[in-house]
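Of the protein chains in this complex, one is absent; all others appear in place.
Moving on, here comes subunit A:
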Amino acid sequence: MNCVRKLLLARELSAGRGILRQAAPGRDLPWLQGSSCAQRFWPVSVRSIRSSAALSRSELIPSARGDKEKDRGSRDGSLVPFDELFERAHEGDRTKAAFSRAVELFCQRDIRRRGHVEFIKAALRKMPEFGVERELDVYNKILDVFPKEVFVPRNFIQRMFNHYPRQQECGIHVLEQMENYGIMPDKQTKFLLLQIFGKKSHPVRKYQRLMYWFPRFKHVNPYPIPAALPRDPVDLARISLQRIAADLSAKITVYQMSLTDVSDAGKEITQPHIVGIQSPDQQELLAHHNPARPVFVEGPFPLWLKKTCVYYYVLRGEPLPPEEKEETIDSERNFFYPLHLDLDLDRGPWDDEEFYVDEVEEGPIFAMCMAGAGDQATLAKWILGLQQTNPILSQTPVVFHLKPGPQELQAASDSESGEEEIPQSWHAKQEL
């Protein structure tokens, strides 16, 4: 590790000489003359700032704009409003590239990286705006802003007390933000932290704790949601329905694809999508349903997938009356062995492993669906589709118990927030 670092140093020194010169014109830097023996020239007491591998390449590109920015920066003096730096950096889009440019600007402006704590804090604040809050390399880039080796304690007293507390805290801030967004640090992060703060410093400890817990929690959710949800409402409905049904034999049927068409009369016809799911078990339940009793279409019920909320409808029946619930075991059922014993003995308490649970009776759920619209006409189309596979439905009265959907509530907030929405769906709204 040490070797590698030295090598890197040597390379950077030889390569970055021009820039350093450029950055501090007119200054005599005798230690830079002999790059071949850089190690010797790197006594820590010389509080010089050097750029690390991550940045060296970009710095090598001589850029006219960089010079301009630098000039402006020196004009502004030491107190730089860092937010402004970011504002200036993005000309047009707030992208990762723009963000990186801002960080680079800062690094190039001042060899001593004056005000880096403030800059880093500003950068952390700005990350969500640029949409880079989940980018590991951006975090590494931010950490790279810290001057290297300056804050590494060099004796036991420094080590005992909180050496450069502001910088350490700032480092912890960076890691905390990573933690909050669930970004796992990598080798590069560790390398940077060691270079900046040294072994056993608080940020490195923080890093170690992250690396202890993060892998353990990585797969803690037994029902993981894909990192990026599909944009297509039909695909989204597919994922959501499979999630609720939790039955691998359940079959998804797309009863209707969304469609916008202009009819002959010139009227616009929109046809919302309808995606339903039904498992063989549910089909069987429905087949045994007494057609004299109605079934109910209910909904919409919300389902949250990370930050997206979708709505679904269920087709359910009333709980069975107790007299119909008891299943009599036919003694002539199994050709090979008895399915029940003719004994007057019950299970003893020690083998009764069921907890006492206060059970709330619910009716059977026969099918579920998600649709592009929550009106009765659309859902009736779903029931019509279900009839193909469940003939009994055509004889069973279907009652629609539809609550007012969330569309009224959201209409207002939609317009004002202007957040991106999944096309033509009031029911599937992406919230940030």
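Convention: a residue touches a chain if its C-beta (ideal position, glycine included) is under 8 Å from a C-beta of that chain, and two chains touch if they have at least 3 such contacts; residues count from 1.
As a convention for this text, contacts and distances are computed from a predicted model.
Asks: What does the UniProt entry say the missing chain is called, choosing from "Actin-related protein 2/3 complex subunit 4", "Small ribosomal subunit protein bS16m", "AP-3 complex subunit beta" or "Complex I assembly factor ACAD9, mitochondrial"?
Replies: "Complex I assembly factor ACAD9, mitochondrial"
Asks: Among A:K218, A:R231, A:H288 or A:K306, which residue is in contact with the omitted chain in the full complex?
Replies: Here the residue in touch with the unshown chain is A:K218.
Asks: Check the options A:R125, A:R231, A:H340 or A:K403 and report the residue that touches the missing chain.
Replies: A:H340
Asks: Provide the residue numbers of subunit A that touch the chain removed from this figure.
Replies: 184, 186, 211, 214-216, 218-219, 248, 330, 332-348, 350-351, 353
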